[in-house]
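Got a structure for you, written out below as structure tokens; questions coming shortly.
The complex appears here without one of its protein chains, the remainder shown in place.
Right after this comes subunit A.
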Amino acid sequence: MNWHEIINFEDYGALLALVQNSIIAGAVLGLVGGLAGTFVIMRDLAFAVHGISELSFAGAAAALLFGASVAGGSIAGALVAAALIGVLGSRARDRGSVIGVLMPFGLGLGVLFLSLYEGRAANKFGLLTGQIVAIDTPRLSWLLATSAAVLVCLAVMWRPLSFASLDPHVAAARGVPVRLLSPAFMLVLGLAVAVSVQVVGALLVLALICTPAAAAVRVSASPVVVPLLSAALATVSVVGGILLSVGSSIPVSPYVTTISFTLYGVCRAVGAVRKRRGWTTRRPSPRLDTVRSPGAL
């Protein structure tokens, strides 16, 4: 093994110019993955993210085989998966098994399309494990447009979606269209997964959409701090991963997953300290059952 294959900063400046598109893409993906990830944690959808990414991979592989747009293929695959999971697995209890059925089917289809494909091998491998040099300007525009759509949708549905994720019954009683929001979020998540697949690859999407948010909720429970921190952690992971992988012959994904996992570890440690320092302790208080005098209302 040669360490120069893993980290090598010779001609770094020149190489950096080549991956400028990827760095922009990475920064935007971090934002998308980190924000969408917050709801993935709240709605317990990590497995769904993985399922969607496998079908997104199948869609991208089919597009590669038939000479269509790989970005379009990955989005189509992801939306089909998100719709199927949304419809067949609307109840949380069914969802796991529906995803468990869809996932190997998607992966199988993807492998089939790839083995029929006779083009460059790097294209094949890239769909599974990520690629950074492949992001040309038209593809970057696709990616930015899709990401913008995801961010706008998330911004619009943020508050009612938080409410519906926490307490669907109360949210419905308060007039939140819970039945509409749940599939709507699945589709938005599908888009987020599809854009991530194109950079970090189908197998490693969770490092972008789940890990940063899972790390953020370890150190804070503030509904403002958590999404911002999650987006920051995801961006650091992707952009950092790209910067490190530029000088090496190894795909981008191990760098991204390693950074993101390390950050998760750090957040867990910080969270454990925070808990011990009294996250759970209450302010000094009157006894729990004290019924207070009339007043405040």
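Observations
Note that in this section a contact is a pair of C-beta atoms (placed from the backbone, for glycine too) under 8 Å apart; a residue touches a chain by one contact, two chains touch by 3 or more; residues count from 1.
Just so we're on the same page, contacts and distances are computed from a predicted model.
One chain of this complex is left out of the view, and of "ATP-binding cassette domain-containing protein", "L-serine dehydratase", "Na(+)/H(+) antiporter subunit C1" or "Polyketide-8 synthase acyl carrier protein", the protein name its UniProt record gives is "ATP-binding cassette domain-containing protein". Of the listed residues A:A171, A:L191, A:V205 or A:L263, the one in contact with the hidden chain in the full complex is A:A171. Within the whole complex, the absent chain has one touching residue among A:S162, A:S182 or A:S248, and that is A:S162.
Across the interface with the omitted chain, subunit A contributes residues 38, 41-44, 155-160, 162-163, 165-167, 169-176, 214, 216-218, 220-227, 279-280, 282-286, 288-292, 294-297.
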